[in-house]
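Here the complex is missing a single protein chain, while all its other protein chains stay put.
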């Protein structure tokens, strides 16, 4: 595994190896890398948890983090992504973690570079480290994927997370349902009302309503979204005893989920954040190990 | 001491312990923390000296600093302060240092969090680490507070520093006078001309004129402020032999103080910056120690 660009590039075996290594790190195992690697995190879009999570993970496996201020870089002078990344390679960076707004920006980085590239989100495309931490959260909870019913709720058309997760979960044997307003199904087959989804789901995976992207063409208010598609207090009561709630965050409280439920017993929302560090340690370790 | 939010929460004993520890650090003592703690500095308003000073202090007591770019974080997507800080806690951060523009933003952080919170300035409220470094500067100079006359000059109504310092100095036995234009007294009893304050003061503590906050309703020019309320060369000549000048900086030269006086013999303005590092080492060490 030279890079991590899209969940679609990962085999089930590779996924399981990363999840196992994440578990080992959570159990206290330490990095077995042979030296301090130099990494840079190129975040061209705002992010708290993904960037900080990668930095903590990189620190924990002994990397040296070279600061990179994307908003203040030569990219603002029109430099191409390839030239920026090649420059970092020549400076001595071993791996770059990138978030950018263009779908599949990484296609320009596949040739001519020796540096490893980890995709931390490409436009409306993939967000594989988030998918892997979601999978890790589910596996920790249930121990298996086969036969689990997972309902993904929200803007499927613009969600990196939905696409990555759906592909992976189905490959691992889970049943995946989508629930969203009609205009957000983006070509996927989806439910447009809860019906009996709440009672049959083992995992309710809520997606963030991206107000940034929907300012104009939105036919409903926050309140009506919450009533129709949100996880209300009433709906939570109808969930299976063993079922859990997930959300990649940041949460819009009282839109995707009632504010009181964010830290309820079956919520794994903040636990996902904790799991993200172990998952990203596993991703970085696996990729850097492959260079030794 | 779990957090440091407001000078009003500190007992005189706690203040003295921090000042003593700051002195010990200045004398060469090193941290006795048992491990490398992870800290993040969340500055939602511009700052050079406070942020850099905390970072140097954190470095000197062996912390690991996880970068956090406030201007580029999920807060810009509407995430609440609680959710942001909880996220950092789950990522493994032990303490957060926060500057934000809302008064008492920290009231939302008092419940549900295990991470330590250090307030580095809340709107027009408190700025306790600045108060403590001011106290440390005075104690180093005079050895005591009892009976000292301290005159605080400037915008009392919008100054975090004035409020924190006045409370603490009075508790420690100092006599505090305020001097300011009438419209800036903010409910405090204040002088509106220098009268004999210059001759009786042991400490003249100048506050920054915050042009940012006064664009509209300001009845005087920079020049006239300097003439009426500034520390001019003439006024400095009338100060007691042993008296000192303080300013939290950044200084507006020739407004609060004549430019030639910024580094004069009795100025402690840059010395305060040096003292700030030792004071913040003491603050962070005390709070992190309390977690062991």
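Here the chain labels run A and B in written order, and each chain numbers its own residues starting at 1.
Convention: contacts are C-beta pairs under 8 Å (C-beta built on N, C-alpha and C of every residue); 3 or more make two chains touch, one makes a residue touch a chain.
Note that the coordinates shown come from a computational prediction; the quantities given were computed from them, not determined experimentally.
J.: With the full complex in mind, choose from A:33, A:66, A:197 or A:264 the residue touching the hidden chain.
T.: Of these options, the touching residue for the absent chain is A:66.
J.: One chain is left out of this view; which of B:47, B:149, B:167 or B:185 touches it in the full complex?
T.: Residue touching the absent chain, from the options given: B:47.
J.: Check the options A:40, A:209, A:258 or A:284 and report the residue that touches the missing chain.
T.: Candidates A:40, A:209, A:258 or A:284; residue touching the omitted chain: A:40.
J.: Can you list where subunit B touches the absent chain?
T.: Counting over the whole complex, subunit B touches the hidden chain at residues 43, 46-49, 51-53, 55-56, 59, 65, 67, 69-71, 211-212, 249-253, 262-263, 270-271, 273-274, 276-277.
J.: Please output the residues of subunit A touching the missing chain, sorted low to high.
T.: The missing chain touches subunit A at positions 38, 40, 64, 66-69, 71-80, 83-84, 86-88, 90-93, 112.
Everything that follows uses one rule, which is that only the chains that are shown with their structure count from here on.
J.: State the superposition rotation angle between the two copies subunit A and subunit B, fitting on C-alpha atoms only and giving a multiple of 5 degrees from 0 to 180.
T.: 120
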